[in-house]
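First up is the structure itself, then whatever we jot down about it.
All protein chains but one are shown in place.
Chain nomenclature is as follows: A, B and C, assigned in order of appearance, with residue numbering initiated at 1 for each chain independently.
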Amino acid sequence: MNARTTKLREIAKKLLDKQKVDVVIGFKKGTIPLKNTPFFATNSEEADLLLWDGNCIGNLAAYLPKMAGKRAAIVAQGCVSRNVVGLIQEKQVDSNNIYIIGMPCTGMLDPRKIIAAVPGEITEAVEDQLYVTARGKGFEITLNRSDVLNRNCDRCTVRNPVLFDEIASEPKPELKDPVRYEKIRAIEALPPEGRAESIDELLSPCIRCYACRDACPLCYCPECFVDKSSPQWCGKSQDDRDVLSYHLIRAFHTAGRCTECGACEEVCPMGIKIRLISGKVEKDIREIFDGYEAWKDLKTPPPLTVFQRDDPQPFVKE
Amino acid sequence: MEYMRLNKKNLAAFIEELKQKCEVWGPVKEGDQVKFAPVSNVSDVDLEQFKNTTMSPKEIFFPQSEIMLSFKREGEGANIYRDEQSVPSKKAIFGIRPCDARAFRILDMIFKNDQFADNYWLTKRDAVTLVGLGCKEPCSTCFCTSVNSHPFDETGLDVMVTDLGEHYLLRVLTKKGRELLAGSHVLREPSEANIEAYKTVRKNAEDAMTVQFGTDKVNGKTVLELFNEDYWQRISEPCLNCSTCSYVCPTCHCFDIQDEVFREGGQRIRNWESCMSWIFTVHATGHNPRPGKKERVRQRFMHKFKYIPMKRDGEIGCVGCGRCVTMCPVNIDVREVVKQMNS
Amino acid sequence: MKSLLEYAGLEPGRLHFSWISSAEGEKFANFATSVVESVTALGPIKRFAKDEVSVGDRGVEL
Partner (left out) sequence: MKNPYLPYPVRIEETVIETEDRNIKSFKLAFLKEEDCKAFDYTPGQFAQLSVTGKGEIPIGIASSPTEGDHLLFTVNKMGVVTTALHNLSEGSIMGVRGPLGNSYPFDKMKGKDVTIIGGGYAFTTLRSTIVYMLDGKNRADFGKITLIYGARTPGMLLYKETLEEWSKRDDISYNVTVDRDAPGWTGRVGFVPAVTEQVAPSSENAIAVICGPPIMIKFTLPVMVKLGFTPEQTITSLENRMKCGIGICGRCNVGPEYVCKDGPVFSMAQLKEMPQEY
């Protein structure tokens, strides 16, 4: 068991035993390799099931708005802590009911990359700080952890929580100025037809299961635009224009709010790189608003929610 | 029972023969997904590596979006719905896994009940001959033997193919299957040894799979006993209420019907929908009989493991393909759920 | 939004934004004319416009 898991269980037990919280939201081991399951520990026995490793995908902050007045502790790495800040700023949760167990993070593994690198079905996978070993019938392959990280994690610059009540380990070193947006820039450089083609191809496997929306801590609307019937904003069929509309409108709703946690991509059953769309919005906001990154502290609101006389407006014609 | 033998070297020739009779579909790789599609070149199909398709093949007969009816808005015949059914072309589908074929049989019972028949499903089904591929090496997430099936289940298939290494052994199961294979020049009479080898492969595959759970106690409990269990709360906690499980599932069949309007006319379309979504059951008044994820998650498992068996002579609404196990973003594992239901 | 739509393949020149006060009649007229000219030059829209449902890839057509 790794040190962060040991510490996490210790913190969780203490919080539950002293009845400081009703529930600790974390992960427990899943039933298949490379996948943990979100877990809601309510007593110290259950706290012993909590763990932290490279398979804690998704964003736990997405569960907070529906906790209905319960006092909840949440295990939060950099991205999740930013989303908790966001939920507090957007008044979706009461900060008095939230206890943040900070979790310095070294990135989550991308099961697709690991599966692609091995010749058969993986029956067991173990990781340490640097390597991941996947075993199956007739093979055992060790991969560099850094080669099989999620596409969002391998360039993350906020591995350490920005807000916490208690922290489960020393901070992890942060990346400085990673290469970002290569693919988005490549699409931007294409002519309009080329861009249309790239985006259509990107979205062609979409089955509209809305896992991307449902896993996203920004998507807490009680009724999503895509479910509305009067008016109906968006067709419901697999028509590519309707699929595109759904993704574009959702991406637009994340403008200035997305923390690049990557939950949308991690949960996508079809492996769609959704952040090639929402990332475009995130990139624009960063470039237009002076390097802005969402919710790194409790005070700074997202730029699109406030009006400044000198707001940049490159799209407006004089 | 009739058996035939196909040397793997003749697979291309065999598929060409079939193409003379009808369209031939097989598992084709598209990006990092595998799906059933027309086989233009036999090299597109890798039956050796093939485990199963990413999405269930139900989409062949029950596409995610399907145009049902159309209408004009002006002029002669305006506002009268017209049938938009096309006559499907005949096709043979090669490489269907037994679990998925069994699922078709379950869906046959759903789409045709004692009073009504869904012609959109039925006409497409009738036009297809199913050539199954027995599972020599089931995956660790497979659990067909726990839900009254097995890796060589012939339910719903017209021909069953078994990989014997150098050869395929074809077992003819129906008249449709016999007609498909009739007149082939590359099929041979198998030897006794071939048939013995088939039986061994089949037995080994069945032995390799342990029964992971039973469903006997589920049958013994009443609807309300199961419905009122406490465990539904815990099972549903991590659920995101996305529709992944329903959409990848070979037996999930719920759909929505929508009208869409264009300039001069419009269409009535059906789209897959999932009991996981909030909008699935909400009344126009705003009242929702299944308001939370507990109720919705419970519905999905109760439907498959209690309601369908009650209404369809014990047939379980799950075939153990394991897609939801691997694809659920939060790892809600149907096997664990049924174990609790059956405890 | 303009940036996102154009990223998704909308031609530049289809979507225009401007600040115009209710007192700026001439500016409005000039702006409207320039929008019409720019859009007319591009011809009828193909991307995003829908005359029928095409069930596409996921709807396996038989």
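Everything below uses one rule, namely that a contact is a pair of C-beta atoms (placed from the backbone, for glycine too) under 8 Å apart; a residue touches a chain by one contact, two chains touch by 3 or more.
All values derive from a computational prediction rather than experimental measurement.
For the omitted chain, the shown partners it touches in the full complex are A, B.
Only one residue from B:Phe94, B:Phe111 or B:Tyr168 touches the chain missing from this view: B:Phe111. Checked against the full complex, the candidates B:Glu30, B:Asp83 or B:Glu179 give a single residue touching the omitted chain, namely B:Asp83.
Set against the missing chain, the residues B:Lys8, B:His303 or B:Arg335 yield one that touches it, B:His303. Chain A meets the missing chain through residues 229-230.
The set of chain B residues touching the chain not shown comprises 68-69, 71, 73, 78-81, 83, 85, 110-111, 113, 115-120, 122-123, 222-224, 227, 253-261, 266, 268, 270, 273, 275, 280-285, 289-290, 295, 299, 302-303, 306-307, 310-311.
What we mean here is this: only the chains that are shown with their structure count from here on.
With each centre defined as the average position of its C-alpha atoms, the distance from chain A to chain B rounds to 32 Å. Mean C-alpha positions place chain B and chain C at a centre distance of 42 Å. Among the residues of chain C, those in touch with two or more other chains are 50, 53, 55-56, 58-59. Contact with two or more other chains is made by residues 205, 207, 235, 237-239 of chain A.
Across the complex, chain C is touched by residues 187-188, 192-193, 195-197, 199-200, 204-207, 235, 237-242, 244-245, 248, 251-252, 277, 280-281, 284, 313, 315-318 of chain A. Taken in their complex, chain B has these residues touching chain A: 31-33, 51, 54-55, 63-65, 139-141, 234, 237-238, 240-244, 246-248, 256, 258, 260, 269, 271, 274, 277-279, 325-327, 329-333, 335-336.
The touching residues of chain A, counted against chain B in their complex, run 30-32, 35-40, 57-58, 62, 112, 116, 121, 123, 205, 207-211, 213-215, 223, 227, 235-239, 266-271.
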